[in-house]
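As you look at this complex, bear in mind that one protein chain is not there, while each of the others sits in place.
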């Protein structure tokens, strides 16, 4: 169990490390209802351990603060009331210092629990729950970066999260098409190591022959789409996407800005940067991804195609650059059953009107993702590190 | 070609027959943006023939009225401007009489075209387009009934569309589970007769073993869900469905009303009727269908399961009662390609954030549906004749 | 009492005469929540007589139709429930024919009541209520014209309400400033003849010396404001007006359109007409009136100034062209008291966030208005026949 404690400590430390470039003021603001303040992420991930582990398993459990049960509940109706999501930025109290104390307190109690004598069944349950909490916290580590980037972008000062200069990207190789035979194949996690419930059960799917792009779409390729009038051509868009583009008067990805000389700039974690044409395109909606694919004479892959190809390990940039939109609606795998109780709300209840993304991004913590991992967002989400890998018949 | 002309005439006449119980006043109103006035349906279906056939193929084509090109365009960006959808009820001009004249005029010109000498390729294209227009008009025949029902329900007078009394439903047989082996199977239209492009290409899918309910869910079964507190139990609902229920403060299907004595009444095409517990439940959203299935310890079928079972022809009430929600997001079949030009907008651009319904309803014209037919609506749609067939692992 | 019956008959006939150019379809539609269908006006004015006279005074009263009490109640909470205002256009039932029968029925019953023997106090009350009902109906006669104009403007066919050609306007004389001494003056109705409760009590106000424009602002003068960039110059607008202009992207009055050659056209009751520069400007909001006055180096008059000047009878176009915005918020006169019961809701409860208009318009029935008459609308209302008379210190 030492190793679990060590991994727990490492994950929890990494969360705090992400706040180092930020002031307490930075950590309190919420740029939109879909994003959360950094402080709220710090508290909610702690609440997860307190609520789902300490409250169940700690002898003589007493909450760190009774109000936190409500304030830092994200969406678990089974736990009870929730502070309104859109008003997380108004929680100037508890202060950052108190939230840090909350983290330290829960960490100490988790450590004691891990050290304690427990019957084997409880020990196994504890290990499962601590592991789930760590995976959950890693998901929030990525959200902290997406959310703080979105926040910093709201100010005309456009401050950088990272002082270090952005490294230059290497020239993108020509896009090639990798061909796959498909057939009756097994999809879903194969049993070794942790996975989320939505990756199970592993099951059969028939995949027709297809081709996948050898790398991600680049900023330069997407710029060509823009310059060809992509945002003004209804024929390229899904009906809902076309409404979205026109209602919001969009003509470029969320973080692309033209400077006074008309040159494209991109807001990054390193602040404003000249648009790097070689870099993989990120921060686009499914609507945009689909329109681009249409324009490029291609389509988006299904999640089964993506997972099948990932197993072949011959495509580049599958992980670590950006999440890749698929055309697959987020749905339960055949035989999926959510857990009993509030933890069953973790994934299952979101399986409607969202689309699956595969891979992982530059903001995903090391070791968090895998080939069967299913990320999901609504079609209009742009503040995540989302990009495009094309497919063809 | 005689037979095509005869079928064309029959379809066109049936549309007008549906307006017989209605006054011109009834035909002008639009109860909500999702619904259209009857007059608009009459004109739009005619516009379809004029725009996609006469304008292409009629020698010396001149429009019946130049403004109609805009007024009665539904959603074809490739054709050009459109009158705003939510304002179709404001078109008191053209009057019903002028719309009837428009229908007669286009009918005569289509008849002349069908009688004319044409090269074989053109004759084949004409037959294809006339057939598509007839299928399109049949879809609107069903919408006319759903839309006029919704309109009549808005008035506290609750007038009946049909004078005839509603026939009593037979007692519902006990629900049985029909078991299917599944396996690698072919899904999609198999080539004989007309189908829409979204039913193609026929392709392989792997279907795991499953069970399907022998009949539809009844009003009585759904009432038990309500009385068990179904609308107040978050644990039964998808997250988006729970938001929907609470925001709209819903606690029953759209046309169910309690009378002053507390007895349930249902608004039907025959006017207000005591709720018939034996009749298949209709007019529910996917959110409600999913929550009910959850409560019943079951789930909704996928569209492949439904189609596979339909081929076995051993389940009752598959057609002619109500459209059956599936858990399948409306998506292109592998290899799907929309037609070139504006007609390509018919289906393809709606393949996002909608869910597939299978079967057909009591409002579906005779002969219109088939086992591979894919109807689709957003998860919150309630004014269609939608119902529930349960599935199980 | 003969004369009251005769006047009653004349008013009621005039209402029906206004519907002559319209079909039943035209009479059912509602172009926006602020406007009502013609059919609703026909029924509501009848409801007023039935509810406030017959229900109180008719022996053995029984309603023409019990549901009409709710369907045609406009805003009288004291009477009870109301059909939702924004859904008046969905009342295809009762049909126009039934509403006409409702009018005839109530007319006959009012006639019987007027002929019946009544104690003097009841006779006086009856005369007062019938007179109020007639005045109320005349207000709706003007609204019928404003509302049907707005409805017809929604269709790209832009049909005319009147077949007759629009008469040409005479050249507008140069605008002169008429100077008034002011002083301590009496404002409000002076006791002879009918007035609404909001014109009472007559009371003292001090009016400082001021000047009033000798005539209304013309289309030509307003066009100069537009061409000088009036709609794009924040400095001319009230803060709320500037938000309104930008949010709605406005750059001209509601019924002004540029044709394909760039020439201004105006939609009128006679259909589309070339903009007549000599005609008094109509259909502008208070926001626009105030910005125009600002640009012209003037201001809008207060309602006391307007009424004071009207008594001197030396200014042109005070009545019969368009209602003239004043800078006066609609507020109770000192000592104002609303009537007891539901009739007390007629005027008093609207005395907030509305502004007073004085004079009368070309749509006002003959003999309806007077110098003390207080019309009122919210600052953004444009579909009324509203215009500008300038004032100066």
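Letters are used for the chains, namely A, B and C, taken in the order the chains are written, and counting of residues starts over at 1 for each.
Everything below uses one rule, namely that a residue touches a chain if its C-beta (ideal position, glycine included) is under 8 Å from a C-beta of that chain, and two chains touch if they have at least 3 such contacts.
Bear in mind that the values here come from a model prediction, so they are computed numbers and not experimental data.
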Taking the complete complex into account, which shown chains does the hidden chain touch? A, C
Out of C:75, C:177 or C:194, only one touches the absent chain, namely C:75
Option from A:90, A:169 or A:184 whose C-beta touches the chain left out: A:90
Where does chain A touch the missing chain, residue by residue? 23-29, 31, 39, 67, 70-71, 83, 87, 89-96, 151-152, 154-157, 159
Given the full complex, what residues of chain C touch the hidden partner chain? 75, 77-78, 184, 203-206, 208, 210, 234-235, 237-242, 286, 290, 327-329, 331-332, 334-335, 345, 349-353, 379, 393
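Rule of thumb we're sticking to: only the chains that are shown with their structure count from here on.
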Please flag the chain sitting at the greatest distance from chain C, going by CA centroids. A
So, what's the distance in Å between the C-alpha centres of chain C and chain A? 57
Mean-CA-position distance for chain C and chain B (Å): 45
Determine the centre-to-centre distance between chain A and chain B, using the mean Cα coordinates as centres, and give it in whole Å. 37
